[in-house]
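Missing here is one protein chain; the remaining ones are kept as they sit in the complex.
First chain written, first letter: the chains are A and B, and each begins at residue 1.
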Amino acid sequence: MAQVSLRDRNLTQTRDVAPARQKNVGLLGVSLFIASESMFFLGLFLAWFFMRNTSDAWPPAGVTPPPIAPAIFNTAVALLSAFAVGLADRAIARDDRRGLVGGTVVAGALGVIFMAVQAIEFTELATLAQSSAYGSAFTFLLLFHVLRVFVGVILMAVLLVRALIGHFSSKRRLLVQATAMYWYFITGVWLVVFAVLYLIG
Amino acid sequence: MASISIPIPLRERAKSGVLGWLATVDHKKIGIMYMVMSFAFFIAAGLMALLIRLQLAAPNLQVVDPNTYNQLFTMHGSAMIFLFTIPMLVGGFGNYFVPLMIGARDVAFPRLNAFSFWITLGAGLVMLIGFVFGARSDAAWTAYVPYSTKAYSPTVGMDIWLIGIILLGIGSTLGAVNFLVTVYSMRAPGMTAWRIPMFVWAMATTAVMVLLATPVLTAALIMLVADRNFNTQFFVANRVQLWQHMFWFYSHPAVYIMILPAMGIISEIIPVFSRKPLFGLRAVVISTVIIGLLGFTTWVHHMFVSGVDPAIERFFMFTTMVIAVPTGVKVFNWLATLWGGSLNFKTPLLMCLGFLATFVIGGISGVMQGSIPIDQYVHNSYFVVAHFHYVLFGGSVFGIFAALYYWGPKITGRMFDEKLGKLHFWLMFIGFNITFFPMHFLGLQGMPRRIATYDPGRGWELGNLIATIGAFILAFSVLIFIINAIKLRHGERATDDPWEGNTLEWSTSSPPPEYNFLEIPTVTSDRPLFDERMRTPHM
Partner (left out) sequence: MVSPVTRDAALINDLYNVILIFAIIVFILVEGLLIYSVIRFRRRSADEMPQQIHGSRTLELVWTVVPAIVIAVIFALSVDTMSRMTARGTLSNPVAHVHAINDVAARQRVERAQPVDLVIEVIGRQWVWQYKYPGGDGVMTNEELVVPANKNIRLDMTAADVIHAWWMPQLGPMIYVNPGEMSYVWFNVPPGEYIGQCNVYCGVAHARMISKVRALPQAEYDEWYAKQAAASSAATRPGDPEIGRDLFMNGSCIACHYIEGTKAQGKVAPRDLTKFATYPTIAQLDGFENNAENLAKWLRDPQAIKPGTAMPNLNLKAQEIEDLVAYLLSLK
């Protein structure tokens, strides 16, 4: 019998089971992974609010919160990049590979800009992190968010390279969809981070 | 049996030998590796328990010095929970039997599965090797701050412990994703929700709990690592409860992560050995899911004397006690399954009866602790130690041995020696109760846990001595199991279906081939094999 790849094997096996069920196996995996990632951030947010509620002053006396301007700028960047990812995904659904390439380039570039802005901030955050619980939680939320952006940018690069060698089509775009989902998730987390750290304080 | 024919995929020919194991992505081989690994950690952690019991056998003994004692119970607890019970149930049985029971040829993401195993093994080895070479944590498995911060636990052992647990968390989270996708999308044709075997239901619920609870612990662990090594300020004084909240947000669900699969196991075995369907299958499934959900709402019962707002405490007292109701539903349904059955007292069933007899005691003492005033008396005493060994050993470990005896023939193709099996069961059952029942009284007599020794004259001598004797009976019983397992090589050959099983794993050969099933069966009830037997009376 011919050798069959893993993915195909699952397809053959489950085709007769429930066609609708198995189609989104990969995406289901990604959604579950995202659920778990959300809980990680939920944990950090809970820590933030717990410490906020048990402290006399928040931020504590003598600690100045970082400026809000870069964060506002980054919020715009994040939203734009999510838009670009959406376009890229939509494009490949129409078999428009050039649209995919364009979308990933824009989104990836915006991701890099986002990271650059954060990196500039981090030079100051390092001392903030050691100043107080406020500073530590602040830094952690930014740090672990930006690590996700980093992963997202790498995924973008993978998409780009594979799109350039001609991978993906309207029928085979699982990785594009998965990356898009993850990217939306990162953007969503950023909005919450922004609201909690900078707006609520 | 009606079945459909699907071309059997061949991977690059199953490699044999060491490489075959190291490079495998076969869920069965991975399952076996998990089982062997966890059992090894069980022996290691059990030997630590024996040292603990020796030290406490009489007042003011110095079998080990207090520092070593503290390191021993820290590693004993951590290893039993993170390196034995969870990987054995979820990684071992879950991996091996979930795909078989749903009629699949593997899990959804086989390579991710292998990755989960290696990361778990790596973390376990790091923790154990660190322990052997003296890099030990002594902060208890709960690692409360500020004791676990740099100021009071300056050793690198603490960092190793923290990093080990982080890695274990990553391994089990990935595993959970895998299980859920597998169960959702790879079931045999006809396996609708109510035809999914109970064990699979339990594993799916467990996987959801792992998925949602673990990341919170991971966050807390990373925060502590950062506090210790990068001078962040999360766990400074005035906030000692933060760690406790984050820790128990994971670790209370974790206790259900350890019991639900064991409950799933006995829900499979009891019907087979009573020749009856599981009584109230739907009620059992629903209560499993409810336990899983409620499990997320009770963590503060570990903090009833920590200084939490009384109104909040009362809420958690309520949710804690409520869990007794769905758990009771399961217990009564198991009893009803036995009732009127045709009970075949083979070792697997005995282990299930052991589970029932002892778990109930642990459950009841759990409800007692759930009452805030009582917890303000028994918290952190040996009453609690008795409680959790009754649920963990009496529940999970009896469940694990039930599974080993039940599925052993399927995995190895050989039958266990029944006589030794029964001897193992009785010694373990008796030894277990001798070890842990007296601990209830020790706790009520005011003996705190985690003490390296104690003075005479407080009424604790007898109870401790008895417990120590019991622990050695227990160890002896485990020794008998090991002998039985070694004798397996020359055991009687197992047929495909030695127990007249109900679920799909018994429809394939023992041990199953790489691809599990030649043909994927079509399922028409919750007991496909039982129906099959009924159609062909003489088997």
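As a working rule, a residue touches a chain if its C-beta (ideal position, glycine included) is under 8 Å from a C-beta of that chain, and two chains touch if they have at least 3 such contacts.
Because the structure is predicted, anything quoted here is derived from the model rather than measured.
Student: Would you mind spotting which of B:146, B:413, B:491 or B:511 touches the chain that isn't drawn?
Tutor: Considering all chains, including the one not shown, the answer is B:146.
Student: Can you work out which residue in B:112, B:289 or B:372 touches the chain that's missing from view?
Tutor: Checking each option in B:112, B:289 or B:372, the one touching the absent chain turns out to be B:372.
Student: Looking at the full complex, which residue from B:112, B:322, B:469 or B:518 touches the chain that isn't shown here?
Tutor: B:322
Student: Given the contact definition stated above, which residue among B:111, B:419 or B:458 touches the chain not shown here?
Tutor: If we include the chain that is not displayed, B:458 is the one touching it.
Student: By the contact definition given up top, give the residues of chain B that touch the hidden chain.
Tutor: 60, 62, 65-67, 70, 138, 140, 144, 146-147, 152, 236-240, 274-277, 279-283, 305-308, 310-311, 313-314, 317-318, 321-322, 324-325, 328-329, 331-333, 335-336, 338-345, 353, 356-357, 360-361, 364-365, 367-368, 371-374, 376-377, 379-381, 444-446, 448-455, 458
Just so we're on the same page, only the chains that are shown with their structure count from here on.
Student: Between chain A and chain B, what distance separates the C-alpha centroids? Give it in angstrom.
Tutor: Here chain A and chain B have centroids separated by 34 Å.
Student: Which stretch or stretches of chain B touch chain A in the complex?
Tutor: Checking each residue of chain B against chain A gives 4, 6-12, 104-106, 108-111, 173, 176-178, 180-181, 184-189, 211-220, 222-223, 226-227, 230-234, 236, 238-239, 241-242, 245-246, 249, 520.
Student: In the complex formed with chain B, which residues of chain A make contact?
Tutor: 1, 3-4, 6, 8-10, 12-14, 16-18, 21-22, 25, 28-29, 32-33, 35-37, 39-40, 42-44, 46-47, 50-51, 54, 129-133, 135-137, 139-140
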